[in-house]
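Here it is: the structure, laid out below.
This view holds just a subset of the chains, kept in their places.
Letters are used for the chains, namely A, B, C and D, taken in the order the chains are written, and counting of residues starts over at 1 for each.
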Amino acid sequence: MPPAISRFPVPGLKDLAPDVRERILAVQEKAGFVPNVFLALAHRPEEFRAFFAYHDALMEKEGGLSKAEREMIVVATSGANRCQYCVVAHGAILRVRARNPLIADQVAVNYLKADLAPRQRAMLDFAMKVSLAAHEVNEADYEALDKAGFSREEAWDIGAIAAFFAMSNRLANMSSMRPNDEFYLMGRVPKEKK
Amino acid sequence: MPPAISRFPVPGLKDLAPDVRERILAVQEKAGFVPNVFLALAHRPEEFRAFFAYHDALMEKEGGLSKAEREMIVVATSGANRCQYCVVAHGAILRVRARNPLIADQVAVNYLKADLAPRQRAMLDFAMKVSLAAHEVNEADYEALDKAGFSREEAWDIGAIAAFFAMSNRLANMSSMRPNDEFYLMGRVPKEKK
Amino acid sequence: MPPAISRFPVPGLKDLAPDVRERILAVQEKAGFVPNVFLALAHRPEEFRAFFAYHDALMEKEGGLSKAEREMIVVATSGANRCQYCVVAHGAILRVRARNPLIADQVAVNYLKADLAPRQRAMLDFAMKVSLAAHEVNEADYEALDKAGFSREEAWDIGAIAAFFAMSNRLANMSSMRPNDEFYLMGRVPKEKK
Amino acid sequence: MPPAISRFPVPGLKDLAPDVRERILAVQEKAGFVPNVFLALAHRPEEFRAFFAYHDALMEKEGGLSKAEREMIVVATSGANRCQYCVVAHGAILRVRARNPLIADQVAVNYLKADLAPRQRAMLDFAMKVSLAAHEVNEADYEALDKAGFSREEAWDIGAIAAFFAMSNRLANMSSMRPNDEFYLMGRVPKEKK
């Protein structure tokens, strides 16, 4: 028997509302498997819908931060929050999107020692502050982003992604959400070596 | 000139998409004023829609925790996260829903010394752990809820509300969201004394 | 039966030494009720006398910091120490002395986001450092106060008030001292609206 | 030129009010030197009087905790607060009162590894909680003291001493109060070896 993917009941695909099932089948089509977060949150369809609508508004939006940069924010803050699901799953996505097999582990353990451009370092300084000490965020933090070339709209994006995953990390940790085995190896082997 | 309600641009009502405006007018109708969180988040309509859909799924759901209990979770965790907007605004709602002019300030400062039933104390123990140390949540925490009379579905509700406001507190703190002056006095004066 | 105001025995007024009783009657005359700290500490008359002598030397002294500023220090540091009695009781006094119904809740939750003049912000930066990390206080902290317009004697006042309430918060928390219900509403309703 | 004993002005004996000077001369008579805390606090005579009245009410009271036990509380909590004046000065008094040249250094560094009777260990567990996390003090803490043989009045004493030195440590740290050189060696050499 495979290990549980959540402390809470996980519905079968056939028991899901059509829109929820459709979303899950679409991601399965694309990824080749269903990431467990979809199954675990399907336990609560209303929350599922809002969660992924929010997620997509932040992570799939056109323009601004690159897709890889958004995943860096997720991995760095999820590492600080010790969220296994998010570090493993988004670590995989980060490797794929950055086409870099090393960056996810570096950022998860200690972004201060990772191979980052100064722009990305400034981005993660801000994201980590929103994640860990948001009550101290002040004008100087925005000025540091400004100096690193981020617009105020991008500043919102950075902070909002950090905030969204502050929620997401807590949901995953409280439900002992289990990352799919597939994530661990994704993006680690350069194409030509496969 | 009144103080800013957010570090970010705040759209005028007339510039909003119809569904966003409608939601705002509805809350204004009910509360007598527009809570600033609606205006501040309207800066990002997609996120606005997801945020309030999520909020309502957790806070307005029928059955389970009482409405006052849900607000206790918000106030206790927002106090721990030093979020001015959420403590002041949800403190007001808590006073109204619990018909208790004292409970919000008690819970915001130190729920361990508040006038709580044992059930509510157990609820806040769990909510605070999800808010502050979710990576350590374990079976014993669920058993404590069970012993206090909460079902597993209610356990999800408690944890999910704590998680949602972990996000919400960070959004409010990063944007210096300002609570409306109206909140400070709401629910403090018993009806008969007015 | 009303809730206990202290874990320890609370003497009746008639059982008190004359000077202690007199002090209590005087405050009752002025405030319209007896703040529970007087009754709770009257359990130990010698300590009562020293506590209030010290309190008055710091809080009632002529000149220097305004009365409202002194209360800001109490409310900010008591919030950080999660002391219900001091936040609620001194929050009331702060509202009255500052003639500002909003400031106490703002300062208690997060003084970094409160409506403060730069001078008051510098004052609370110093007070919070004395309260939370006094072993790191250094010359730069005094220079920051100096730059904000405080004399060295006022610097002592700020630090000494923070230190006195470090004690006071611990006494209230260890004895589960209960704030009087009267405090919660004091200073919230502007005169003309009453 | 000897190092400063305080960041603040230190009055000369001749400039002091008679009662303050008398107190200082009495301690000099007894100890053979004037502990710097008396000179540093004499800068503020009203506070001096209240401070020492409070100190004596807790530390010189007849009955209850032994004098050595009271000093253990001071040394353990002052070590946790990294207060040089209080660790060095009260460490000396502890060695003298306990007639034990080792106990002060042990308690200052880590009371959990010190040569303590179970009663004293329970006493310091409570004192440290009041010093470091008073907002979490609860009935179980009092029951542990009860089980170790302390009355509720002694529980107050333990907590009140911890609270008083929470203030005292902050005053010493904020003013960079310097311990007299004499304290370092006091009580270290057993009588017969001198």
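Criterion: a contact is a pair of C-beta atoms (placed from the backbone, for glycine too) under 8 Å apart; a residue touches a chain by one contact, two chains touch by 3 or more.
Note that this is a predicted model, so its numbers are computed, not measured.
Q: Full complex copy number, with 4 in place?
A: So the full homo-oligomer, as given in this file, consists of 6 copies.
Basically, only the chains that are shown with their structure count from here on.
Q: At the chain A/chain B interface, shared numbers over all numbers used: above half (same) or below half (different)?
A: same
Q: List the centre-to-centre spacing of chain A and chain B in whole Å, with centres computed as mean CA coordinates.
A: About 24 Å separates the centre of chain A from that of chain B.
Q: How many angstrom lie between the centres of chain A and chain C, each centre taken as the mean Cα position?
A: Chain A and chain C have C-alpha centres separated by 44 Å.
Q: Where in chain A do residues touch at least two different other chains?
A: Answer for chain A, listing residues that touch two or more other chains: 135.
Q: Mapping chain-to-chain touches, which pattern fits: line, ring, star, complete or other?
A: It is other, because the touches fit no line, ring, star or complete pattern.
Q: Which chains touch which?
A: So the chains that touch one another pair up as A-B, A-C, B-C, B-D, C-D.
Q: For the complex, give me every residue of chain D touching chain C.
A: The touching residues are 7-8, 43-44, 46-47, 49-51, 53-54, 57-58, 61, 81-83, 130-131, 134-135, 137, 142, 152, 156, 159-160, 162-164, 166-171, 173-176.
Q: Once bound in the complex, which stretches of chain B touch chain D?
A: 110, 112-113
Q: Along chain A, where are the residues that touch chain C in the complex?
A: 135-136, 138
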